[in-house]
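Quick one: structure below, then a few questions.
Every protein chain of the complex appears in place save one, which is left out.
Moving on to subunit A:
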Amino acid sequence: MAQDVAIIGIGLHPFGRHDTLTGRAQGAIALRAALKDAGIGWESVGIAYGGSHDAGNADALCNDLGLTGLPFINVANGCATGGSALASAVAAIRSGSAEFAVAVGFDKHPRGAFNPHPRDWGLPDWYGETGLMLTTQFFALKTRRYMHEHGITEDSLVRVAQRAFRNGALNPQAWRRREMSYAEIAESMPVNLPLRQYMFCNPAEGGAALVLCPAEVAKRYHPKPIIVKAAVVRTRHHGSFEVFSPALAAQQAPAPTVTASRAAFEQAGVGPRDIDVLQLQDTDSGSEIIHMAENGFCEHGEQERLLRDGETEIGGRLPINTDGGCLANGEPIGASGLRQVIEICTQLRQEAGARQVPGTPRLGYTHVYGAPGVSGVTILQR
């Protein structure tokens, strides 16, 4: 059995818009905060994994933190960059190749929707030129089909967004901190129907960092280490319904989220019912609803009732995205998956203030999904 790995330091530069700071500066602030939380210096870090989509090479952080000669691996896995960095850092500690590892991400995106270039994704130019290569279209098309197959209505799309902004209002570090009425969301501008303006997260800026070490020595550095029971990344199979697909195979296959989730539960030796607090990728309301079932937390179609009955609220049986998720925090691609992990650590440490889930949560879960079909799942334990 490989040794357990613990998170002993967390650091976040709040997501949002920060006109006077570069993306890298926000990453450096987050990394220094994580090192301080762990009580170690940068010179002690044996290996680092980091990613940024639009704000330069992550290893340029060494120019800020110090040129210590450590191996620093740049990670580029779309929205799953943070999850991939973390899984790599965990593997490095498990293999014994470093005593302390860092996973860090930051970003600073232009305003408005992402505009990927087809050739970067192995796709022909016409796919972008004729207006078919938009992530928002994919989320809408997958949501529309899912609603049709499983009896989900627009009511659920509104409720997910409403809860995100309600939780964001309780989170001093959230970007969107204003609660929104049901009508304000339901009547907002159609972006890609059935998804509307306030059902989509926005590209943003921010930084997030974690410090990890072997679990057996973790208490020397932090009084409340969080054990990484599983950190799994999976990519798409032939036949799964993924972003940037000019066609879908006749026979469908499960999403990478399904395979990542199953592998993570198996690694951790626990099941969905054991999880006390969770983060699910909420690029948009529809995605979160689909991800509830793809990660095994409910049956397909059951989301409608769970949302209506308040079961996914902070005080509910299945508290989802307690910090407001991507919807209230925005999505700096490089940092987003690590923000999820930081929120679960904060909840398991019982330091989440007004948004703290009640009782003594023991197990948390994070799930990130990114183009062109990558999912990262972690299971974390107090």
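A few notes on this one:
Everything below uses one rule, namely that a residue touches a chain if its C-beta (ideal position, glycine included) is under 8 Å from a C-beta of that chain, and two chains touch if they have at least 3 such contacts; residues count from 1.
FYI, contacts and distances are computed from a predicted model.
Comparing "NADH-quinone oxidoreductase subunit J", "Phenylacetate-CoA oxygenase subunit PaaC", "DNA-binding protein" or "Cobalt ABC transporter permease" against the UniProt entry of the hidden chain yields the protein name "DNA-binding protein". Checked against the full complex, the one of A:Gly41, A:Gly151, A:Pro172 or A:Pro246 touching the unshown chain is A:Pro246.
Set against the missing chain, the residues A:Arg32, A:Arg145 or A:Arg177 yield one that touches it, A:Arg145.
When you scan A:Gly69, A:Gly131 or A:Pro223 for touch with the missing chain, the hit is A:Gly131. Listed for subunit A, the residues touching the missing chain in the whole complex are 112-113, 115, 117-118, 124-126, 128-134, 137, 140-142, 144-145, 148, 189-195, 238-239, 245-251.
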